[in-house]
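Notes to accompany the following structure.
Complex shown without one protein chain; remaining protein chains in place.
Right after this comes chain A.
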Amino acid sequence: MSGTRRQIGRVIATGGVVLALATAAACAPGDDGGSGTETKKEDVNTDISGVGDVTLTVWDQEVRGEQSKVMDQLNTAFEQKYPNVKIERVSKSFADLRKTLRLAITNDEPPDVVQANNGRSDMGQFVKAGLLQSLDGYAEAYGWADRFPDSVRALASYTDDGSTFGEGNLYGVPQLGEMVGLWYNKAKLAKLKVDPPKTTEEFEKVLQAAKDAGEVPIQYGDLDAWPGIHMFGFVQNQFVPRDDIRTLGFGREGGSWESDENVETAQTLADWADKGYFSDDFNGLGSDPAWQNFAKGKGVFLVQGTWMLAEDLVPALGDDLGFMLPPVGPSGEQTVTGGTGLPYAVTDASDNADVAAAYIDFITNEDAMKMMADAGQLPVVDSDQANVSGVRAEVFDAWNQVNSDDALVPYLDYATPDFYDTLTGNVQKLTAGDESPDDFLAALEEDYSGFVSENSGG
């Protein structure tokens, strides 16, 4: 025993010495980032054929089949157009990209173009640390303001201190659009002898009818926690006015999670769970088994994103698959949660900003959008030009309608850096009946108001 004690003493002594040395030598981690470069329109060079040989490193997250192929084709086309540019593509899945990008972007030689997640804990922090370039000058030169609607640009805009999301400078441009709507099984609705429900009232009637007929009304699995964000948002779309959702979703001052409309939202969600409108034991069901069940013909509805379109649901259900926007509820407005694919941004340390911006313009131009549409993806703009049929046409039409009506509201987990955890955990509790709607909303409000007061104060 004394030996052990002695060893510990030694470890502590050695540790102390090393610590003292480290303290003397090291300085505080992290740099004073300051604000990132802001290029003016006058300084922008849009003709990059004369810039000499450049290797452009691009980090994207398009690892899935169709979109990955599109990216390869676009890169090749870009290299053909500008033989002096070579594209080095690094492709990682969303989760891997998120983790590695944080390290790579602080490196002395980060990639030139990166696909950065829109939210505060990614793009917001990068902007705050001065690691991304404001693209305002390029936006003017390339006419991105005319090409991309406000709602799309807002999702990649921050003030240059990173504190306000949704306005300020533009830091990225996305390729794809996405929204969380209502997939439904047309054959099941026909069997229940009902039309696709347009209002919340009609929707609840169909849910009850489906339940009575022994069907699973809504396929829903929340074991992975994130589907809860979409389910709550889907209900909230029907009850809470758009502008209120935007205030809350962007984490801006002046909103309240405890408004009457939000109380109705939480109560409705709890009621649906209670009445058995979701899959059995939904909190123990993964999101993959849930949509796979729906694809196998079990379940009338599925609340899921349009990212399910290309490869997952269409091959399984074919013509039985339908898509529509959330029903219109007491708020009286058509609202849908959604956003864009991850925007392509230019790192502050990149020496090839002109080339990077030209590349971004190239992969988001009209031809590129058409290629993506042909590959079954939902392009963020120009979807009205696309030549598609069947359920694809339903999705594309819905997206056009959303954009012309300004009906898009942001994902709720953008609100604060902690909001993903706060919302997902509490939705699980609310739907399991472990938490009352009031307690649920109080938890959200605490996170939101705490962040808002800190964010505006400091």
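To be clear about the criterion, contacts are C-beta pairs under 8 Å (C-beta built on N, C-alpha and C of every residue); 3 or more make two chains touch, one makes a residue touch a chain; residues count from 1.
Quick note on the criterion: contacts and distances are computed from a predicted model.
Novice: Between "Sugar ABC transporter permease", "Cbb3-type cytochrome c oxidase subunit", "Probable glycine dehydrogenase (decarboxylating) subunit 1" or "Protein DltD", choose the name on the UniProt record of the chain that's been left out.
Specialist: "Sugar ABC transporter permease"
Novice: Check the options A:G30, A:G50 or A:G214 and report the residue that touches the missing chain.
Specialist: A:G30
Novice: May I ask which residue of A:A187, A:L223 or A:V388 touches the chain that does not appear here?
Specialist: Answering carefully, the residue with contact to the hidden chain is A:L223.
Novice: Would you indicate which residue among A:T57, A:N118, A:N185 or A:N426 is in contact with the undisplayed chain?
Specialist: The missing chain is touched by A:N426.
Novice: Out of A:T39, A:Q238, A:S279 or A:T364, which is the one that touches the chain we can't see?
Specialist: The missing chain is touched by A:S279.
Novice: Even though one chain is hidden, which residues of chain A still touch it in the full complex?
Specialist: 1-4, 6, 9, 14-15, 18-19, 22-23, 26, 28-33, 98-99, 102, 105-106, 121, 125-126, 128-131, 222-225, 279-286, 289, 417-418, 420-421, 424-426, 428-429, 432, 434-435
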